[in-house]
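The complex appears here minus one protein chain, its other protein chains still in place.
For reference, chains read A and B in written order, and residue numbers begin at 1 within each chain.
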Amino acid sequence: MSQVTMTVNGKEMSGDAEGRTLLSQFLRETLGLTGTHVGCDTSQCGACVVHVDGVAVKSCTMLAMEAEGASVDTIEGQAAQDGTLNALQQAFQDHHGLQCGFCTPGMIMSAADLLKSNPNPTEAEVRHHLEGNICRCTGYHNIVKAIMAASGQDVSSIAAE
Amino acid sequence: MYNFDFEKPSTIADAVSALGTEDAQALGGGQTLLPTMKQRLASPSKLVSLKGIAEMQGICTGDDGALCIGGATTHADVAAGAGAYAGLAGLAAGIGDPAVRARGTIGGSLANNDPAACYPAGALASGATIVTNAREIAADDYFQGMFTTALDEGEIITEVRFPVPEASNYQKFEQPASRFALVGVFVAKFADGVRVAVTGASEDGVFRWSEAEAALSGNFSADAIVDMAPGADGMISDLHGTAAYRAHLVGVLTRRAVAAALSLPT
Partner (left out) sequence: MPKDSGIGASPKRREDVRFLSGTGNYTDDIQVTGQAYVHFLRSDVAHAKINGLNLDAASAMPGVVKIFTGADFEGVGGIPCGWQVTDRHGEPMQEPAHPVLAQGKVRYVGDQIAAVVAETLEQARDAAEAIEVDLEELPAVVDMKAALAEGATKVHDDLTSNLCYDWGFVEENKPAVDAAFEAAAHVTTLELRNNRLVANPMEPRVAIGDFNRATGESTLYTTSQNPHVIRLLMGAFVLGIPEHKLRVVAPDVGGGFGTKIFHYAEEAFCTFAAKALNRPVKWTSTRSEAFISDAHGRDHVTKIELALDADNNFTALRTDTYANMGAYLSTFAPSVPTWLHGTLMAGNYKTPLIYVNVKAVFTNTVPVDAYRGAGRPEATYQLERVIDKAARELGVDPIALRRQNFITEFPYATPVAVEYDTGDYHGTMDALEKMADLSGFEARRKESEARGKLRGFGVNCYIEACGIAPSNLVGQLGARAGLYESATVRVNATGGIVVMTGSHSHGQGHETSFPQVIAEMIGIDESMVEIEHGDTANTPMGMGTYGSRSIAVGGSAMVRATEKIIAKAKKIAAHLMEAAEADIELKDGAFSVAGTDKSVAWGDVTLAAYVPHNYPLEDIEPGLEETAFYDPANFTYPSGAYACEVEVDPDTGKVTIEAFNAADDFGNIINPMIVDGQVHGGIGQGIGQALLENAAYDENGQLLSASYMDYAMPRASDVPFYGVDHSSQTPCTHNPLGVKGCGEAGAIGSPPAVVNAVVDALRSGGHDIHHIDMPVSPSRVWQAMNG
């Protein structure tokens, strides 16, 4: 065991980790930040996506020790201090972009990553960017719509609310 | 996962010496190694991260015009930074998903030499040179069958040098589940001839399709290889496609790659 320190959602946090401790495990079990989910063991579902130094990564496929000294952003840090949802979160609620909520943290973190580099994505770009995020509930319709809406696009003509 | 020690050296020399420990293994982006370890299919005593080594990062152009990519450069960085070699940038942009591309590295992909991986096709078709801490290996000598390469124990890929062709393109037909290449074809047209490398298809891993190379070197157009496909012998047959289907796809994708190479910049 050794100590790992990182800045999580703007706060410096430390905890013990083994070599094999995954970042997802460290966040969930050591720091108690259970908003980051684990939905697979082959690095494919994206429920675990967080940002490390501003870049979206699968926290189940990164060692906690690799994040030593890094700045890590998770779903818990997305809303304002008073709990007000950010624009992307709000768009997911407005457009029913989630059902069971299990894929949602990863979806939000991946979508935020997209909007940072592409503030006005097309439908195809959104779908392509979500290649590594699986949702079993929504059929993706409202997720794609929510992301486009969050980018300020008019989604009212997209079939059915 | 079995437990292991973790080290993150900042020079190639330190990494090489850290890898001297028995059963130590290099860790690139971990996008292949960590899932493998979760299945308990690998049990290194120590992982040596290459991510802290500045000299293994980034892309530059060599004196001979070749594109030099540091062994620990991520797929995302190649996708964004290899504009001088659009075919290769396109290949990198199509690997996995954004989070995988943010971590996975060219060195890791080439060292792993998954029979369905994309980079091996790019490196082989380009006639790239794999530079390690110890030597330089020509791509033609480097790939030695599924998951097998010329690398020695503890040897690390520090750089990969790609001669830049006049025209090139990579066509990937995705396996529906993993989204790796069910078949991928990289076509590179150089002044002195055309190279065609195929991934995903063969039981022997990435290979050059010499028949198509010969035809295309004489006439670089899809018409030169109409109806041409490699034999189905030795092709992979599995849940996602028979050997005959894969052989057929090689022909289709090669024609598409040629057509795209002709209509797009290098």
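The working rule: a contact is a pair of C-beta atoms (placed from the backbone, for glycine too) under 8 Å apart; a residue touches a chain by one contact, two chains touch by 3 or more.
Everything numeric in this text was worked out from a predicted model, so none of it was measured.
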{"item": "Candidates A:Val4, A:Ala17, A:Val72 or A:Leu130 - the one touching the absent chain", "value": "A:Leu130"}
{"item": "Given A:Gln44, A:Thr61 or A:Ser151, the one touching the chain that is not displayed", "value": "A:Gln44"}
{"item": "Chain not shown, touching residues in chain A", "value": "20, 28-29, 33-42, 44-45, 47, 74-76, 78-79, 83, 85, 89, 92-94, 96, 98-105, 108, 123-124, 126-128, 130-131, 133-145, 158-161"}
{"item": "Residues of chain B in contact with the chain not shown", "value": "1-3, 38-40, 173, 176-179, 182, 238-242, 245, 248-249, 252"}
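Simple rule for what comes next: only the chains that are shown with their structure count from here on.
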{"item": "Chain A - residues contacting chain B, complex", "value": "18-20, 22, 41-44, 46, 49, 55-58, 61-63, 65-66, 68, 110, 113-114, 129-133"}
{"item": "Complex contacts: residues of chain B adjacent to chain A", "value": "1-6, 8, 27, 30-31, 34-35, 37-39, 46-47, 49, 51, 76, 96-100, 102-103, 178-179"}
